[in-house]
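Encoded as structure tokens, the structure appears first; notes follow it.
Yeah, one chain of the complex is gone here, protein chain that is, but the others are all in their spots.
Here is subunit A:
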Amino acid sequence: MQHILRLFILLVGLFAGTGSYAADAAPKLTTPDDLGPQIEQPIEFPHFRHAGDAKDGGMQINCMYCHTYARRSMVAGIPPVQKCIGCHQSIESVRDKPRIQKLFEYWDAKKPIPWKKVHDLPDFVRFNHERHIQRFYFQQDRPYQEVCGYCHGNVKAMTVAQRQKPLTMGWCASCHQKDHPVSANSTETGHGPNDCFTCHK
């Protein structure tokens, strides 16, 4: 029995060792509150400043002004640096802020900004932004912040975006099983598709 114990301790030590190594190397996969980890971005992008409500000092810019592909493509898209510059070259008041200086450094060097992925689905999942935006925003006429917020949470209150929904299969399916009105001016309802093939193809 003693040697089993000895071996067990050895192995536990080994697991703990590799575990702590892994913790150093990368953020943990889950957090206790089901939120994603806080992720450090090359530039701390203030979502609350751009998209936030006016009363909180935000500019209430539509999400799709920057994530312009969400309505017509699988991916929402990260805006090209050009888009940031398009506005910021004429906003003198914040030009000296460290974030903006960093932005212009990238632009002057013609280098892309290496943003970290905050919402990352496994490769075997095919999620299509276009379908969801077309359905909820354009057909059902819901507010864009609510529509984007179904999966992305209250981004308009964040500095750097953090994952707020688990994005697990069960979580996706729970939403697809709900009755949704088919359009803004009808009482008819429908489910989201529930076939494996819809996402796993």
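As a working rule, a residue touches a chain if its C-beta (ideal position, glycine included) is under 8 Å from a C-beta of that chain, and two chains touch if they have at least 3 such contacts; residues count from 1.
The rule is simple: contacts and distances are computed from a predicted model.
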item: Missing subunit (named according to UniProt) among the choices "PH regulation protein F", "Branched-chain amino acid ABC transporter permease", "Menaquinone reductase, molybdopterin-binding-like subunit" or "Chemotaxis protein CheA"; value: "Menaquinone reductase, molybdopterin-binding-like subunit"
item: Listed residues A:H88, A:K102, A:H119 or A:H180, member touching the removed chain; value: A:H119
item: Option touching the unshown chain, where A:G57, A:P80 or A:P143 are the choices; value: A:P80
item: Identified contact with the non-displayed chain, of A:I39, A:I61 or A:C199; value: A:I39
item: Positions on subunit A contacted by the hidden chain, ascending; value: 3-4, 6-8, 11-12, 15, 26-27, 29-30, 36-37, 39-40, 69, 72-75, 77-82, 106-107, 110-122, 163, 166-169
